[in-house]
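After the structure tokens below, expect a handful of questions from me.
With one protein chain held back, the other chains of the complex are shown just where they sit.
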């Protein structure tokens, strides 16, 4: 791996990303797409990369170790099966790391969930639900975190939540 | 419930709390003690209350609904069994909510974990490990979140993590 | 939410509902349809609403808190995943609450089941089987409850059960 | 089994029982004790018997078949392991049957829970949590059911729930 | 149920059945078909009935109680979900009872398996694998049992097993 | 292994054993003791040996292959963890084989149960409950099998079952 | 079984096999195909046979007992359900045995995994993931083992791993 391939090369112009969305495999994109859509909906600058704990361990170390200095404020990491990416990244940064267990083929993501959530004391990963619901919620939790010092995001979140409520209420008769 | 009993009555002097640590039952304190110790170690102002989703639902609504305006920035919610507290609180605030599954008597916390982590898209709870390890990590994740706009906390976190590493390294021969 | 949207606006004429059938999402209708058909078969007046613990928490509080005074005698609540609706409703009323775990996409409803059945002492939810069988049985259990002071319903139940028996007996050779 | 041993011989004077509390084995008493205490606290007349689906199948049939005519309005049935008692009783009566999964020695009651809750459509068992919490909640759910035509019980239930709330609120600081 | 519908009316001429194959629902036939084919292959006289623990409890009692006197030597009972048939039948006879857990829709037969195998001491059910493999093996185990006093069956079993071995050996290269 | 150590050397005088009770390890004796007591109670001649699938594979082959010719009519095989003994023995004999899953240290016998019960079509093992209850039931199922051509045993079984019933009935009030 | 059918008859010319790939059923080939492809890719001589613990127990004994003397250095054994093949083979050889749990029809391979991995102390099976991923990794682990005294294989492995890394890195932007 050379620097040219490294995470410092941004593909999107505009403001530098504050959320890094990483996943262990391209096949996880189907799960994570909803997370990225939500970040866009909230106007949160982000980057989106495949970073494999098992196939690119050294780059994972570099990505996680330099994430804070590159301006990221939250890392969303998705992985399936023996899902080591979120926990390993959390051990290499002091940023908040949110883990998304990808639904695995044989065990429905129970392996992914336990591999992500059962971290030992000292290295936290905020874990979301298995699959697409968890991916969307990882984005929403990232926005909630960023909203702590961004009043506009808070207002957007309140509007988002109000809209959710209204959508149910206006069509609640069966 | 009157306002006098409400969450606005602080028990500790000093700066207003930025982290709310709530749990469904006093018996969860054994699990959550480590979280509070870590918040103290990092000098993070916090409050600590029993808020039961099932026995004090109205107060839970009040607590969660007013948390942001009272200055909280993160809520840590612990519960066991059919653990509804973290998810319900998350539905009533836009603050980041971190869930700690308490080890339950009969199912070892599997019920607690699934009740907390399997939230539907729209209402995120960042879930930590079952039991005391998860409690400590909830505190550390809260600190990581707060460190996003608090350089001093970030420095403390880096020192904390370095110390963890050194503790292992200096005594790694068996 | 305004009163106009509230649960006091009945959509069906006829006798006031005595069973409230609520579910966390419109997508749960497929599961719950069989419950409503059985209530109709037994001529039990009922209402059927989407009430989401996570997306409409305040309305859920209103719905549950006013259920008894509006004349309901049993509430059937269905939800999937981190299924908080039945337990939260049970904490806000003294009516009998029956919970139906909806089969969830990734964990087949094991999460739904544990989130509903593992309630702490003090707040009961009578839980039925995962999915459509549980939905039908929730309706039948509601009828059994109502039959306690309604001899006609008891007779109907006995006929229902006799018919079940006959259906098997008359065609039991393979 | 002779009639003298049968369920028609009441051991307690006073009003005839309206709740039957049955369990598969004397060893289940430890679990069910809390249910009986709550029934006493609410002044609900009840009877309490060992009825084993596997060791006394004929008596189980008699007990369940005659329960309604003897004046029972709710049956609470507890069993562990391959827990067949609640479901079999439900198939032999039209009374509401509430099932309590007893924590089993090797599988912590997961077997008991699934054996009770996963009933086929047509024969409902309202299932409570595994173990002592479920036993207490079975009693409370029975009281909620009986309160449907007993205003005094409803008032008692409201007081019970208010007291639960107050107990948490008055001692909620940690 | 009248005697005319009862199990004493044989549908097949020929020798009286020695194996009773019963199942809780006609839909279990798909699973059990392989069992019946094997019994035919071994020339074992059998009968095949739907007997539902929950929908025809009284007939189940009659079927099981009279099985021995009618000449049955083994009962194979299949059921799914809260599968009470095998255990209840075993409690009402002293014949060997073999249980086949039918693959259930939501839990893949884990509920069926635990409901059948986790019988308390005193009432044995010899449980086979979930689904069609278990059905076939129930038939083979019945034949093994009958072969104890039927040398011809033993010889057939030995031939069956030899053929199984040969089938693998003659085509073992991949 | 020499013939002298082999299974043909009986340790007990009296009639030749018709039930072989084997277990993978001496530590399984605690579980199996109840099986042997019941066989004694019924006066069934038996032998009791440690036969380890993994530590004495060749002897296991000899034991199983010669069991029928030595006069055994039923084999009860107990094992824990990756419990291969019952299934392997069943593949090497045409006698009925009953499997007892021993409660394992870390997984409570779930591994033992699945390793024993999930046999492929063609090689049946009649599996009993995990642990001591399963051990006793294996003995009772063996007796039920032997009773097929032994009227005295049948009578004993009926008395045994009657006594079970009486024991519950005479002391059923709580 | 005669010697002519035995494992000494090689179907492929060329160097004698050093890896034996065996599986309990022809239907496991779909799972194991990827293992064989990888062995071919690394140029490792191998043989591939159906060896069934339950249908060909005697041949299994012969295969395993003679594997070392025939020049094999690693055995890869795949099986599903009550998967006894890997453990039994490991008990009959001192070669390293790698186990692949085949995804089973009803339990997704959880039964296969536990039956293979939970071996008692004394008889090791190196277990890989359930299904096709585990099959490929069994081949790779075999190559890693063989590379210990084969520098060329080590070089190939390093190239294999580098290529894996490059494949991810060159296409990591989403």
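For clarity, chains are labelled A, B, C, D, E, F and G in written order, and residue numbers in each chain start from 1.
Note that in this section a residue touches a chain if its C-beta (ideal position, glycine included) is under 8 Å from a C-beta of that chain, and two chains touch if they have at least 3 such contacts.
Treat the numbers as computed from the prediction; the structure is a model and nothing was measured.
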| item | value |
| --- | --- |
| Of G:49, G:70, G:105 or G:154, the one touching the omitted chain in the full complex | G:154 |
| Candidate in contact with the missing chain, chosen from A:18, A:77 or A:92 | A:92 |
| Interface residues of chain G (partner: the chain not displayed) | 34, 68, 73-74, 94-98, 113, 117-130, 132-134, 136-138, 140-141, 144-149, 154, 157-158, 161, 164 |
| Absent-chain interface as seen on chain F, which is shown | 1, 5, 11, 21, 23, 26, 29, 36, 48-52, 55-56, 58-59, 81-82, 105-108 |
| Footprint left on chain B by the chain that the document does not show | 103, 108-110, 129-131, 133, 164-165, 167-174 |
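Going forward, only the chains that are shown with their structure count from here on.
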| item | value |
| --- | --- |
| Geometric centre distance via CA averages, chain F-chain D, whole Å | 37 |
| Chain E, residues touching no fewer than two other chains | 55, 58, 81-82, 107-108, 110, 117-120, 122-123, 129-130, 133, 164 |
